[in-house]
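A single protein chain has been omitted; all remaining protein chains appear in their positions.
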Amino acid sequence: MEYFLIIISAIFVNNILLAQFLGICPFLGVSNRLSTATGMSGAVCFVITLATVVTYLVNRYLLVPFGLEFLQTIAFILVIASLVQIVEIVLKKISPSLYQALGIFLPLITTNCAVLGVAITVVSKEFTFGGAAHMLNLGEAVVYAFATSLGYGLAMVLFAGLREHLASNNVPKMFRGLPIALITVSIMAMAFLGFSGMV
Amino acid sequence: MGKKISLILDGFVRNNPTFVLVLGMCPTLATTTSAVNGLAMGLATLFVLVFSNMAISAIAPMVPDKVHIPVYIVVIATFVTVLQLLMQAFVPSVYATLGLFIPLIVVNCIVLGRAEAFANKNGVVASALDGIGVGLGFTVSLTVIGIVREILGSGSVFGWKFIAGDGILAFVMAPGAFLVLGYLMALFNKYLKK
Partner (left out) sequence: MVLCLTAVCLLCGALLGLVYAATGDAIQAASLKALQASIGQVLPEGGEISEAVTLEEEDQTFEYYVSSKDGKTLGYAVKSVVSGFGGPLTLMVGVLPDGTVYNTSVLSHSETPGLGAKCATDPAFVAQWKGFPASKALKLKKDGGDVDAITASTITSRAYTLAVANAVAVVAFLEGKSGDVDASTGASSENWGG
């Protein structure tokens, strides 16, 4: 039940893009076409889940025991940057087809604040999923990270679909490009507000 | 002297990080629920931008090309952590309000972007000025968005209430952030972008 609540909350109620404003730059950048949006979502999903596991362990077994929590930001960003590099190298060797699909997005992900944002949130925030307030354990953290990235993918793919249609419309000149895109996201965010308070 | 001023002014209009370069969207949308929050976030970014620009321009000639990105990220993360510690010590309430978005300055594309595009090719003084210019441009943009959202959403400016009761709550919440940014960007395109 608790895992179910975590998933619903992370995908719909606290959607990372539309409610938490994390990872907006790539969201606006690569949502022009549905295919690139799907590729980016896949890569983000992969990296967020992996990065959360590693940073969770780094925090729990390296930073906290030695009282080095103040190095959290710098340690996490280094972990994420190296992880992205490793994933890139491994993917190239093991699965060239997957690398073809996700590869070009990987370098962009280091500076995607969704990854660092989720990693920091997981180790620093208390959650109440229908129970007492508590810090997430590793299992919950993984589920939370994965569900959050699914929410990222959902918003991204929905938005890319809308944006493909927008491109063929006659938009006033001053609104062309990002302004109309942002207004579209605003309406999507309003729709997602309907989920608030569900969990 | 004229060149120095133009370095700073560039950050406001021609290289405006928010409306022209469209960088650092996450804090722009998330922290502008009021004018004061927008201003604080802008100043925090300004601090990191100036110091990381200076440090990077000083060490750039010594850094091998292959590892320059990791080195820059470490430098930026260091100044972000310095900022975190200083804010926790001296303005804990502001730190609590901005929360997650202070450590996230590390991955703000503006900071790494200026390091790559400007600081590694220019001197320390020019890089500092560039940091001030872009940082102020970011601060002003965030404050403007914050003012608009605060007026519409809470009926106040910088905490000073001019209508009784509530404003249009949607503007304080997530949809309002996207909407205000979209309209401001359209206005910017129409009147300021040449």
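Letters A and B mark the chains in the order given here, with residues in each chain numbered from 1 onward.
Keep this in mind: contacts are C-beta pairs under 8 Å (C-beta built on N, C-alpha and C of every residue); 3 or more make two chains touch, one makes a residue touch a chain.
Treat the numbers as computed from the prediction; the structure is a model and nothing was measured.
Student: Which of these touches the unseen chain: B:G42, B:P103, B:G131 or B:G167?
Tutor: B:G167
Student: Among B:V75, B:V106, B:I145 or B:L181, choose the residue that contacts the chain missing from this document, as touch is defined above.
Tutor: B:V75
Student: Could you pull out which residues of chain B are in touch with the chain that's been left out?
Tutor: Touch set of chain B with respect to the missing chain: 33, 59, 62-64, 66-67, 70-71, 74-75, 77-78, 81-82, 85-86, 88-90, 92, 96, 153-154, 166-167, 169, 172-173.
Student: Touching the hidden chain in the full complex, which residues of chain A are there? Just list them.
Tutor: Residues in contact with the chain left out: 70-71, 74, 126-133, 196-197.
The rule we apply is simple: only the chains that are shown with their structure count from here on.
Student: Any idea how many Å lie between the Cα centroids of chain A and chain B?
Tutor: Those two chain centres are 22 Å apart.
Student: Which residues of chain B touch chain A in their complex?
Tutor: 22-27, 29-30, 69-70, 73-74, 77-78, 80-81, 84-85, 100, 103-104, 106-109, 112, 170, 173-179, 181-183, 185-187, 189-190
Student: Using the touch rule from the top, collect the residues of chain A that touch chain B in their complex.
Tutor: Touch residues, chain A against chain B: 18-25, 28, 70-74, 77-78, 81, 110-113, 115-117, 120-121, 174-175, 178-183, 185-187, 189-190, 192-193.
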